[in-house]
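For this depiction, one protein chain was excluded, whereas all remaining protein chains were kept in their positions.
Chain IDs A and B follow the sequence of writing; residue 1 opens each chain.
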Amino acid sequence: MAETAPDTSFTNQDFKIIGTRPPRPDGVDKVTGRAKYGADAFAAGQLTALILRSPHAHAKILSIDTKRAEKLKGVKAVVTCEDLPDLTGGNRGMLDILENCMARGRALYDGHAVAAVAAIDAETAKKALKLIKVKYEVLPHVTDVDEAMKKKAPIIQPHIRTTGVDPKPKKASNVAARSQFGHGDIEAGFAAADVIVEESYKTEQTHQGYIEPHACLASVGPDGQGELWVTTQGHFVFRNTCAALLGMEVAKLKVTSSEIGGGFGGKTHVWMEPVALALSRKANRPVKLTMSREEVFRASGPTSSTSIDIKIGATRDGRICAASAELRYQGGAFPGIWGMLGAMTTWACYDLENCQSVAFDVLVNRPKSAAYRAPSAPMAAFAVESTIDLVAAKLGMDPVDFRILNAAKEGTRASYGPTYGPIGIGPTLEAVKNHPHMKAPLGPNQGRGMACGFWFNFGGQTCTDINVGVDGTVSLTVGTMDVGGSRASLSLIAAEELGIPYERVKCNVADTASLGHNDMTEGSRGTFSSGMATIFAARDVVKVLRNRAAAMWEIDVDDVAWEDGQAVAKGIAHSNLSPLSLADIARKSPTTGGPIAGHNETVADGAGVSFASHICDVEVDPETGATKVIRYTVVQDAGKAIHPDYVEGQFQGAAAQGIGWALNEEYIYGEDGRLQNPGFLDYRIPVCSDLPFIDTEILEIPNPGHPYGVRGVGETSIVPPLAAIGNAVSNAAGVRLNHVPMSPPRILKAINAAK
Amino acid sequence: MRYEAPTSTKVAAALLAKEKGKAFVLAGGTDLLVRMKAGMVEPDLVVDIKRIPATQIIKKSDSGFKIGAAVSGASMGENKALKKAWPGVVEAANLIGSDQVQGRCTMAGNLCNASPAADSVPALVAAKAKAAVVGPKGRRTVAVEDVVTGPGRTSLKKGEIIESISLPKRVAKSGDAYLRFIPRTEMDIAVCSAGVNLTLDSKGLVKSARVALGAVAPTVVLVEDAADAIIGTKLDDESLAALSAACEAACSPINDKRGTVEFRTEVAGVLARRAAKIAYQRAGGK
Partner (left out) sequence: MSGVHVSTTVNGDAVEFVCPPGETLLDVLRNRLNLIGAKEGCGTGDCGACSVTVDGRLVCSCLVLGAEVEGAKVGTVEGMAEGGELHTLQSKFIEHAALQCGICTPGFLVAAKALLDRNSDPSEEEIRYALAGNLCRCTGYDKIVRAVDAAAKQLATDATKSGKKSKRR
């Protein structure tokens, strides 16, 4: 029975409970220590696995001798790339994933996996690692993005020919791709400019810094069936990837997602799970594999370091007449899309006649870059929003007014292609302009800055079930992870649609055997797309409920309406029939046709773009260069805030990550190409005493592509902080930092240079 | 690996002396366990000294304070008399790590770990503290600045343990202070640091002073020129500038992931000046 897809457009319906703040359903488990995360599963007879990693940034692996390790008592399996043959059938992207999980004849970064062991306990596994002898031929390495683009740089992937250039290059290069976006006539635009500002910027590499290291428990039997318990942002995608890499059938690998201890994009990628499965297959025992914190830093995927040139021209009346950018994003040792994403976001906040952004995706001897919350956008925004302040200053204009004058609006052709519908950049800027924070007095050595940010948001494949219990409670089954309260938001949506109390809904995250495919929980899609599927699954349930009510009343289903959570018989002829609640109908379900269920599968399109504007006050110690954030305000468009607590939480968390990035977080590589600070001691994420309260203002400009108007909210607010802090530091200390993080030594150096 | 928890320092020293493999003393464990986890050390014997009564007490006497080697930073912070007499030493000890680390970390451990960036050591050196060392050949007393000989190296011989650290009797009109620079507000290792201890005369002039810097050289540096710069003054701008200059001249730091040579040198001077002002105020100077 073919049905047309449900209409997803915004309907401006009245809500009863959407927008309230009930307690999350998994709260008790998580405050009592009962919630089970990646490392919290145990299986009978499980082995402990450890991975041997390259100490070299770039090396040829001449040989790996595992004999002595295999002979050690208690060792049950040792694997190298030999145990993970290439089954990718020429799919280079898949082979890259496999090679990143286990080196194939060459080590491409400090921390690259070379071999792995599974043993009866950690002590034995540790001993076994020491018995594996690897012969390396150390090769020259490069870890800096600009150095890697130079002609004489060591080539990291000899098969790479730069894409996006014509003619196609014949020689290998570390530039994996060139991409270009924009429109208009840049040269004519700059020719018309009264002022032009050109600046170059650098941002260092940062890590998502989730507190839970990667962890999994793998079990594969000789019958080719397997199970994987894993902390991930997308267990369905992990299943497909692992099955393909190990030559397993998709349906025979069941992946269960544990509670996830933070991801922020870093758990969208497979880093070590195929190795755990390979060890389990070889040992025929369950294998637990957890990364240490050091391994997380060295061998999972941080975000790109970048080098960016910006040029903005404006006329005396304050209009930007031309804007161009060249962006160089480092992707680690494998090709990525990070430069391209950066180029797409570069000018997205503004209404520009002439704009251009050209990006280069560059390979270096660092771990493969991964998504990190609005991936690639914060770096481009740092460069653009710092330069915007400089242009405003040159024009003698207030930086907020200058942005308002040039902000994108409905009908603006975005620099990356599409034409915007109703969007929130203008309203967030107006809110900033009128915010009391902007008028608060500043003390000595204090300065205020603001900046804007953009993120696309995504939708994607989604599948959701609703099952009604005989007691009238509702089980909502979704396939997207609860990374920060989405069980609460999705339960609210189900309750709203069905007209039942929130407490009657229990939201579960299903394993891959229990629900259709769901894409990664990324791109701020969890509440948007699973929310959409929940709405339609609930409406599917309502259809069944109406049928059952009709059967109970013995009337035509067309005479049954669903109003305020109950079935109502329409028409004077049926006025003797009292309404039936969901619970009434559920109670009778065994005799009216059996279980009551609803379902929806969709490719959720129409994710609305999102904008944020931030205000930040800092105090800079002029004698030490230390910067303290003393006040911070986030204004962001949420489309519709389903559960405002968790929307605020996303704003605050994203801002805090941006603040850390702006001030102290960075990957520090030594001359030897080895990571110097793979730990929370010297990779300095903000601690509680570093931050003030982070004030939030939620704007609701409905997304026309969602029945409730929802836009993703998770990512956008990591975009503005780098520039907001840079602009504030500039106003506090009189020096502009073009290099992130703006650590005390860099700020003090700039202050001294300006003396 | 064996784990022993003797109840006397003598037995502990004997265990360490007798061990043929690698032996380590465990007090708070906040350095040792990190190094074990990283595989940097693989002990054959760990001797836990926390069950030795002498290591667990803070004792005030006519000659000053004796602080047992296993006394945690948190315990020191709770001792009002100690905090009143030696606020700089206590705040230095209390700056080591988080509340969690404070529950375990010890000054003796901080000293024996022999990191150039150890927080409590500059304050102890400024205070003229002494370590009571017990070994197979008996007891000896060592000035704190003579314990550390280089990064990760001490003058303690095989089998020797620090049982306690002594602070001298506090004379009137004295004050001390310790400041460090870290990029965050907590949880970092000092990029550079300064401890100042001084005594005023009846007119409020600095009569004697000790200035010690951390993380700017392989070991903590006692800067006599810096002390000389403020002796006989009321910490006027000129003498403070001279103090900073003397400190900068005494620095020979390295570039690393935590800071640059220029930054460490300049900020060490700034911190010494600020610490001197606090110590002066604590001594009753105006």
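Before moving on, here are some points about what is shown:
Here is the rule we use: a residue touches a chain if its C-beta (ideal position, glycine included) is under 8 Å from a C-beta of that chain, and two chains touch if they have at least 3 such contacts.
Bear in mind that the values here come from a model prediction, so they are computed numbers and not experimental data.
The chain omitted from view is touched by exactly one of A:Phe10, A:Tyr136 or A:Tyr210, namely A:Tyr210. Among B:Ala74, B:Ala217, B:Ala245 or B:Val261, only B:Ala74 touches the chain left out of the display.
Against the chain not displayed here, chain A makes contact via residues 21, 23-24, 26-28, 30-37, 39-40, 123, 208-213, 259-264, 290, 292-293, 483-485, 645-646, 648-649, 652-653, 655-657, 679-681, 685-689, 691, 693-694. For chain B, the list of residues touching the undisplayed chain reads 1-3, 5, 26, 28-30, 33-34, 36-38, 43, 46, 48, 50, 72, 74, 97-101, 103-104, 185-187.
In the analysis below, only the chains that are shown with their structure count from here on.
Here chain B touches chain A in the complex through residues 38-39, 181, 183-189, 191, 256-260, 262-263, 266-267, 270, going by the rule given at the top. Contact residues of chain A toward chain B in the complex are 126, 294, 623-626, 628, 663-664, 668, 676-677, 680-682, 684, 686-687, 689-690, 743-745, 748-749, 752.
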